[in-house]
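Below are the structure tokens for one structure; questions will follow.
For this view, one protein chain was removed and the others were kept in their places.
Note that the chains take the letters A, B and C in the order they are written out, and that residue 1 is the start of every chain.
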Amino acid sequence: MARRDNGAGAPRDVTVTINGRAYHGRVEPRKTLADFIREDCGLTGTHLGCEHGVCGACTILMDGEAVRSCLMFAVQADRAHLHTVEGLADGDTLHPIQQAFWEHHGLQCGFCTPGFLMTTVALLRDNPHPSEREIREGLSGNLCRCTGYQNIVKAVAAAAEMLTSTAPGTATRRTAVREGARARRRTSERSKRRIPAGPAKAGSRRRRPAR
Amino acid sequence: MKLDGTNALPAPIDAVWKTINDPEALRRCTPGLKELTATGPDRYQATLSVGIAAVKGTYAGTLTISDKQPPKHYKIVLEGSGGAGFMKGEGIVDLEAQGDETLLRWSGDIQIGGLIAGVGQRMLSGVGKMLIGQFFKCLEQQFGAAAAPGGTGERGK
Amino acid sequence: MKPAAFEYHAPRTVEEAVAVLAARGDDAKVLAGGQSLVPLMNMRLARPRAIVDLNRVRGLDRLGETRGVLTIGAMVRQRAAERSALIAARCPLLRDALGWVGHPQIRNRGTLGGSIAHADPAAEIPAVLVALGGEVTVRGPKGARTIRAADLFVTYLTTAIDAREVLTEIRIPAMPRGAGWSWMEIARRHGDFALAGVGVTLALRRGAIADARIGLTGVGPAPVRAAAAERLLTGAAPSEDLWQRAADAVRGAIEPDGDLHASADYRRHVAGVLTIRALREALVRAAAPGTAGRRRRTVT
Partner (left out) sequence: MSTRYLGARIARNEDPRLLTGRGLFVDDVQIHGLAHGAVLRSPHAHARLRRVDVRRARQAPGVLAVYTAADLGALNGPLPKLIPHPALVHHKTQYALAPQVVRHAGEAVAFAVADSRYAAEDALDLIDVEYEPLPAVAALEAAAAPGASRVHEDMPSNVCARYTQRVGDIEAAFARAPHRFAERLVLDRGTASPIETRGVVAAWDARAGRLDIWDSTQAPIPIRNGLARMFGLLQESVRVVAPDVGGGFGPKVMMFYPEEILVPFAAMRLNRPVKWIEDRREHFVATNQEREQIHDAEIAVDADGRILGIRTVFLYDAGAYNPYGLIVPIVASTTLPGPYRLPAYHCEFQAVFTNKTSVSPYRGAGRPHGVFVMERLLDRVARELGIDRAEVRRRNLIPADAFPYDVGLIYQDQAPLRYDSGSYAACLERALEMIDYADWPARQRALRAEGRYAGLGVGCYVEGTGIGPYEGARVTVEPSGRVAVATGVGTQGQGHATSFAQLAADALGVAPQHVIVHTGDTGLFGWGTGTFASRAATVAGNAVALAAKAVREKAQLVAAGILEAPPGEIELANGAAFVRGVPARSIPLGEVALAANPLRFAMPAEWDGPGLEAIRYFAPPQGTFANGVHACIIEVDPETGTLRFHKYVVVHDCGRVINPTVLEGQIHGGVAQGLGGAFWEQLVYDEQAQPLSTTFMDYLLPTAADLPPIEVDHLETPSPLNPLGVKGAGEAGVIPVPAVLAQALDDALAPLGVRITAMPLNPSRLVQVITDARRSS
């Protein structure tokens, strides 16, 4: 059944914006968004660890919200704005969250890391000053088998610190609650935003964390 | 998964015996049993589509009846395999006349293997019990009567 | 672990969706948030021939209140409901239960309608719907009809919604003003399906319980409303002894299954323990009227 040519089962055109750049592909409806990003767009930083929505390695931002790209079909993302791990750093300048993971040894094998980073972007945007408990619960949809999470939690706390002290205003708490008819409009507004917590300008140039 | 139970059926023992040997009644009452074609005495080819909601496995297999001691006892085995793995249900059935009614005692063992066993364990035993319950409820309906009080309660494990 | 091929339909209106379902019958499956269906498809446990994706249907994401009843579009994301000031103010039990649904990434996609239609026996939202006596609207080839929560959940993953119908709206009566509430759940890990979960609301009048609701999940083929326990509580004065008797009534009303995460006995036992704890917490909140209202002010 790989190739059908009748109507609804036939391959479809999909256009998405990933990290600000447009990508186009023609895919079977069954192709998952994760496979589309990795194979058709060549962005292999988004990983697949379970393909059933538990491990979180495939977490990306879709229209600003963290989602599991293994649980969506590429056709569903047509015209969506996506952000993946490849879009976090600004050239050689690491995003503060990446910088914090580096400084605090928040990764070992690095396979789950892209998912944790993208989850953290959304977590710290929604809650710029999380407690340790809130960090742990906020990360509980991502599995790591190497670190025991300890240094990831430390890194997220440090990133929160860096984001709120070095880049005021970029990580505004979203207190507005979307309801009713406003939701759609707000969603489309949000999709135009870049990743809210962008790389801080001064002071976090990709620097080797000194001891 | 081992299950057993007792059902009181509102019909005399000979009628019940006839029904539980009737391929049409078995086809009608076995949940998901789509086709039943005789291949020999008490041997049938079976096509099943078992599951719940969107989660259904299609199995091709056989239904056999053995150890017959009319009108009191037999063994029934339904097995099949397909993309979702395999299933095998084995039941020992004993009938006992109680006036115009018949007491049906059964004990069964269900084995499920492959995809559904490995992924569906959370609901497997519950769904198994439910499907067996449906089978007996249907049998009762074959005799055109409502369930006898407390009659359909099957005891799990 | 890749899904089998399917036809993909992305209707813009409910009518279009119903038309496709009517044409494709049992071969079609409605895709809402996809957080339960897509894993099943990836594993090829579910192999629908056609997918009817509701994500581009207009008008299913409205959230409002009409005459004391919350009206929630089927495609309202769980995360949006969790963040909703209206739900926080008028149905904090639902808000609290939503916090137990998977993880934020799941709730960002998962919808209330999808969770209800999927009818997982250990899901949170169906138990809240049942506890609060809600109802849903479904639309099919013969038009719209309403199904009460009590009639909706049939068994494992099975509802009274026909394969040709689409769930469009959920209606949940707002909790009485000043009512206390509590959602208590035991799961193996944060975000896992409930081993047992209990939602309680408690309204007091002059020291006695005027209204009590108890809904449970994870303790049988479908969510359970503990009617006997509710009757026992209504009109009585709160006490530890009363809670204990309510817990016993809850334990008597359920038929849990055992699986590799917990035995049936454990689930029955814990359902009682959680009932007691939930009643205690609900009483504290009921005794401090205005909690929900205060919370609302801080949110909006």
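The working rule: contacts are C-beta pairs under 8 Å (C-beta built on N, C-alpha and C of every residue); 3 or more make two chains touch, one makes a residue touch a chain.
Please read all numbers here as calculations on a predicted model, not as lab measurements.
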item: Chains in view touching the one left out; value: A, B, C
item: Sole residue of C:Leu54, C:Ala174, C:Leu195 or C:Ala278 that reaches the chain not shown, by the stated touch rule; value: C:Leu195
item: Option touching the unshown chain, where C:Leu70, C:Val166, C:Ala262 or C:Leu279 are the choices; value: C:Ala262
item: Which residue of A:Thr15, A:Thr44, A:Ser131 or A:Ser165 touches the chain not shown here; value: A:Thr44
item: Positions on chain B where the hidden chain makes contact; value: 1, 81, 83, 85-86, 88, 111-115, 117-119, 121-122
item: Interface residues of chain A (partner: the chain not displayed); value: 1-3, 28, 30-31, 38-39, 42-52, 54-55, 57, 84-86, 88-89, 94, 98, 101-103, 105, 107-114, 117, 135-137, 139-153, 206, 208-211
item: Contacts of chain C with the absent chain, listed as residue ranges; value: 1-5, 43-44, 186, 188-193, 195, 260-263, 265-266, 269-270, 273-274
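Just so we're on the same page, only the chains that are shown with their structure count from here on.
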item: Topology of the chain contact graph, where touching chains are joined (line, ring, star, complete, other); value: line
item: Cα-centroid distance, chain A relative to chain C, in whole angstrom; value: 28
item: Interchain centroid distance [CA atoms averaged], chain A/chain B, Å; value: 50
item: Interchain centroid distance [CA atoms averaged], chain B/chain C, Å; value: 33
item: Per-residue overlap in chain C, given as positions that touch at least 2 other chains; value: 43
item: Residues within chain B bordering two or more other chains; value: none
item: Chain B residues within the chain C interface of the complex; value: 52-55, 83-84, 115-116, 119-127, 129-130, 156-157
item: Residues of chain C touching chain A in the complex; value: 1-10, 34-35, 38-39, 41-43, 50-51, 53, 55, 61-64, 76, 79-80, 83-86, 102-106, 108-109, 189-191, 299-300
item: For the chain A and chain C complex, residues of the former touching the latter; value: 1-2, 4, 7-9, 12, 28-30, 32, 35, 51-53, 56, 59, 65-68, 70-73, 75-76, 119, 122-123, 137-138, 140-141, 175, 177-181, 183-184
